[in-house]
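Only a single protein chain was left out; the remaining protein chains are all shown in position.
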Amino acid sequence: MNPHDHPHDHPHDHAPIESPADAAPSYYEVMETSIRELLVEKQLISPAEIRHQLEVLDSRTPALGAKIVARAWVDPEFRSRLLADGRLACEEFGITFYDDTKLIVLENTAKVHNLIVCTLCSCYPRPVLGLPPDWYKAKPYRARAVKEPRAVLKEFGTEIPEDVEIRVSDSTSMMRYLVLPRRPEGTENFTEEQLAALVTRDAMIGVITVNPVN
Amino acid sequence: MSSTEMLLKRLPNDIGGLPADRIVQTDHPLLPWEKRCHALADVLDFHKIINAEEKRRGVAALGSELMGKLTYYERWAAAFANILFEKGILHPEELALKMTEVERRRQMELAL
Partner (left out) sequence: MASTSTLGAHIVKAMGEEPAFKVGHAVRISVRYPVGHYRVPTYVRGKCATITAILYSGVNNEDEGFGKNVGAKAHYYRLAIPQKDLWPEYAGGATDVLEIEVFETWLERTHPL
């Protein structure tokens, strides 16, 4: 989208925020554009708000969640704060919850494995992970994660032993969930940055674990 | 319980536990309009013009055929239109005219 590397205390024209000129817009793209333009004409929203929110969305990626996880792995007091109030702990890093949702961080242990899903729609911790993958929003995952989590995990290549309890969290209101994966073996001397590089989006959804080194 | 009863009793998005296929681990980078659509939803929620729960209701209210055949953000766009009409914020005619105008403008840009 538009690079905004200059201050906005002066009005000036920006390039329009439309698709590349070589692509014919689909019916629904035309609908989105039309709704937006009408609402702008009626002064109910502004183009600046849309542009700004695009920047917000671009800035929220799994790298944020990975940093949180890495910090929790190295700092036991941060870990405690994170488990007590996920949103408050994320806010220590400047990760704001612009959508007013709250965060529960679910700790994986030797005895418990957590998995998150939204069966009714696609609730997902967007402020700290960015936008969810297509499969998270599609029927197979949403229908089956609650009913057969172990089979679902197997499809992601994850085998959880029978004696490990699986907890599936179905988001239905303002809570959002982030899985705190187990720190892999062999990472005792890793820097926080190196640890964060191991943590993937899928591990924070809970469909995979963070792989041990070697 | 008749099947027509279930059509209203069970929303088309209420699929937890229903039989379903293998998970296909697809993902796609959002098209620019899809990302704009997401930004629009967020801005509408900030203003409470359409809050997030209204959007969810609006998507489910499209019914199972539209939900099944439209892509994720196409459903949002359709839901926004319906909700804005319900609230009297937009009129169907003005949206239709604007859509014609936008389409014509885009065709002209393509022709350049």
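For clarity, chains are labelled A and B in written order, and residue numbers in each chain start from 1.
Here is the rule we go by: contacts are C-beta pairs under 8 Å (C-beta built on N, C-alpha and C of every residue); 3 or more make two chains touch, one makes a residue touch a chain.
Treat the numbers as computed from the prediction; the structure is a model and nothing was measured.
**Q** Would you indicate which residue among A:Ala24, A:Ala48 or A:Ala151 is in contact with the undisplayed chain?
**A** Candidates A:Ala24, A:Ala48 or A:Ala151; residue touching the omitted chain: A:Ala151.
**Q** Going by the contact rule already stated, which one of A:Glu41, A:Glu55, A:Glu92 or A:Glu165 would touch the omitted chain in the full complex?
**A** Once the missing chain is taken into account, the touching residue is A:Glu165.
**Q** Looking at A:Gln43, A:Ser173 or A:Asn189, which makes contact with the chain not pictured?
**A** For the chain that is not drawn, the touching residue is A:Ser173.
**Q** May I ask you to list the residues on chain B that touch the chain which is not drawn?
**A** Spelled out for chain B, the touching residues are 8-11, 14, 16-17, 48, 51, 53-54, 56-57, 60-61, 87.
**Q** Contacts of chain A with the missing chain: which residues?
**A** So the residues of chain A touching the missing chain come out as 102, 104, 119-120, 146-151, 162-175.
Please note the rule applied: only the chains that are shown with their structure count from here on.
**Q** I'd like the Å distance between the centres of chain A and chain B, where a centre is the mean of that chain's Cα atoms.
**A** 21
**Q** Which positions of chain B touch chain A when the two form their complex?
**A** Residues 11, 13-28, 30-33, 35-40, 42-47, 49, 52, 56, 59, 70-74, 77-78, 80-81, 84, 89-90, 94-95, 98-99, 101-103, 106-107, 109-110, 112 of chain B touch chain A in their complex.
**Q** Would you pull the chain A residues touching chain B in the complex into a rising list?
**A** Listed in rising order, the residues are 1, 17-22, 24-26, 28-39, 42, 44-45, 49-50, 53-54, 56-57, 98-99, 119-122, 131, 133-135, 137-144, 146-147, 152, 155-156, 170.
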